[in-house]
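Note that this complex is displayed minus one protein chain, with the remaining chains in position.
Labels A, B, C, D, E, F and G are assigned to the chains in the order they are written; within every chain, residues are numbered from 1.
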């Protein structure tokens, strides 16, 4: 049933998978369906263009694209689709991600990319941002998002209690 | 009728208005309703927190936040709302926006900000990204987005024709 | 007796503890009381705001806040308290702390953060800066600070002697 | 009556005065006494060292130092005094202040400098930080600081009202 | 006769023309034919892809692509053509071209872009590099290149003579 | 038969060999002949100048130069030859290649260097760019380049199939 | 009488003269003889190499080289001479001198360049550094250097007096 495949997640190389699984892990935990594909703005530009052009009519509602170096993947998807595209810059070059960050975020006027931070924290936030976007027309996700935030807060409280115990012992 | 006030746009200072009007201009041209407020994560943190907490129940579906320097405004809204928050980093300090860009985009895992590029191009893209996000549950916006893209393409074709004329003359 | 709890030290995550203990180690060695809390400007913004708002009336006189990435913690405390807030940027992202440094130091006019350097040297200096601030109304700390400086100087002299011995042997 | 000369403000060159007057303007408005001197860590190192060494016994309780380029002035004062030293990096070189920022903030462990942001916003915050530091032993300043914050908030509210009027007209 | 149209020069916007004319000026002076087009990797991706795919069979032997911001144009042409693609990063954003430089040069392995420097000097060098590439199978260009270099050297000698005259007078 | 020695590959130090073999591996796989030399713009400037001056008459048609730090090698070859010179900046200093990248790419107007990305991806692309340049007068290389691209695309398709299997299992 | 021509000053272009005259002004005021030449590491590499090789036997004892962009001039002189070479990076590209600074200072081991700061302050310091180097075998310069420093200190004292007058009036 592809109605739950709301998110199309793409990345430039299978080596990006360990980072991008931070995003898919979030989608899994929120029960948001997604497809995950390897495609490259540079090595398979036609495949990427076709996937982007079909994305909305294939039922996707958000695209997540992760890439490193001169990271054009998110921009290439944004050029071919009016769905919201979330870009995850990966820090896998010598320049520690300054290259992929600027290549992803500094889009010229007219074609936006919703850029999140570098690497694992960024990929996780890409998953959450996708859920937040979907939540504008899916009330069940709002409750889950509230729950998720509460659980983050509880972890902070637990960490504080543990800290007190450490200092007291 | 506030049902059309889908977007809450906030900025840290009235001096940010000339940049942020790139975003509101887009929303106007797509017929997307919005409210525009001055609020600061640092000078009026409680006001900002309250606005963020109420944003979803006030009917907003996307938040756009523009700020410069150590730009915390988008992050502060994201901390208090599970609506998608679009951050526009402004280049109004000596560091030409590297400070506001990194302060906006490098959010820790758990609280995403959808960051667009710096200044006018970024603000314009913030408006478009908001429309694209709204389009996942509003088909009329899809057609308008397609139209907008076509018009951008026509401008490129016209620029080419003008270029040929210049070189021929 | 909380009158000696002059310093409130906060950090965004328990994983920041090994760095921030450079600060608490200094406070311990000067006999300056402190409380240490985990709180996040993004995940627990209300908790952070409440702690900041109460800090002065809770008897604290200096706040130390350590955070990485788009480090807003010090700025959030500064927004809610007129106590001096010392910010320690942590270098735990792909960008080696350029993100947390700029997010901490480039505060807009009106809400200052006293920023120290990155990571361990910065955290140690945060502890010393807190002591120096407290010393403006506590003469016993002045003598201790002079002692501390003398001991640093002696270490330099000892290092020189050891160097001469090495080269002579 | 030098008892009100709580702050020693130094800068490397008379050309830094227009920036540093943002700091002195704050001190004036809070009724905090200060002396203002030109001195250079490089051109007049002995003068700077002497001023720093005498600062505490001369009755100062906070030092503010503004400098550009390889900005060593704050560090030089910090090396010779255990008073809190606030460093204001100035963006007057080709590198837009990245040089003065890093030269001021990245102090080695043992000798802290409380660094604020670049240029006018930073200088203003240096003045406010000095007041906040003095407020830990001067209750009258606490009330003034609260007043100052309220007035900043009111300006935000006024800006909002003006914005509504503009959009309505 | 398009056999002399050896170079396809593309740029993202008509506003890039004043910079890119440094390249066309060089081609003109070497008698190298070229076509000049406005096309955008983001706003007209299909047009750009089609132009790139046809470039070799249309008789072009070198492509020059100039773009600013997250400059993907050269990379997009390189993705669709095995002709040598010269990328000219333009410094028209707040980040002074660090964004376009990294977006152009940091291509992932497999799809090269021959990147030259930023702005006018870069565009001029793009023209010269195109001529140098064409010279590997066109001996007449070798002689012209030698002549060009000699003329640059003569300008240096003339500048020296003028300098001597200035100092003597 | 040196007619197939189309490429002269130079590097500043034998320690650069593991990176530069990415380039020679490409040339080997395309059957493009090359010579590989150690030479330094700084330690052996006359040797480098002589090699560059003779390169065209020695039958080379493309030069590849790899160097780190203040990487002048490509620029030095470009100064002495009108052959296309490809520069590979190496990231072997504390600054992670920002030094070698800027030293290689930011050539003044008049003397171009075709700069590729840093380190292994850059060196591989240098080999491919050399082949693409040679392909403008060697049709057999065009077919090989098409083949190479197809094989890259197939690897992406295989990666996708493997990804589907992983998720299904 | 060229015995007083102790310094050879070179720059890449006549447009660098307004900056480099900060250096020659210093040499003039210390009565140190110098020659000033336009020469380029890229456009006139043989001329530059010859000047460098002959520099010591022509009686020069210090070389000052100013250049912008991928600034190789100082490095090229250092490669051909064992005289001390002072490099002045010029900030005349889009990157505000970060390119010329790194290209000048990050020399590989074996060939040093004595790098000073960017632009006018750097050029002035290049002149002073040349004088300081010459002073190790010319006692008359030591006295002049002491005098120069005293005069700088007096200017600081005068600035202070003027500041007091301003505040008193």
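Following the convention adopted for this analysis, a residue touches a chain if its C-beta (ideal position, glycine included) is under 8 Å from a C-beta of that chain, and two chains touch if they have at least 3 such contacts.
The shown structure was predicted, so the numbers you read here are calculated from the model rather than taken from an experiment.
Although one chain is not drawn, the whole complex shows that of G:8, G:36, G:51 or G:83 it is G:83 that touches it.
Across the entire complex, the residue among D:23, D:105 or D:134 in touch with the chain not shown is D:105.
Looking at D:17, D:49, D:142 or D:163, the residue that reaches the missing chain in the full complex is D:49.
Of D:17, D:70 or D:142, it is D:70 that touches the chain left out of the display. Residues 22, 56, 61-62, 82-84, 86, 101, 105-118, 120-121, 124-126, 128-129, 132-137, 142, 145-146, 149, 152 of chain G touch the missing chain (whole complex, contact as defined above).
One chain of the complex is left out; on chain D, the residues touching it are 12-13, 40-43, 45-46, 49, 68-70, 72, 75-76, 78-80, 93, 95, 98-100, 102-108, 110-111. Across the interface with the omitted chain, chain C contributes residues 91, 96-98, 117-119, 121, 149, 152-153, 156, 159-160, 162-163, 167.
The working rule: only the chains that are shown with their structure count from here on.
With centres set at the average Cα position, the gap from chain B to chain D is 34 Å. Looking at chain D, residues 96, 117-118, 121, 149, 152 sit in touch with two or more other chains.
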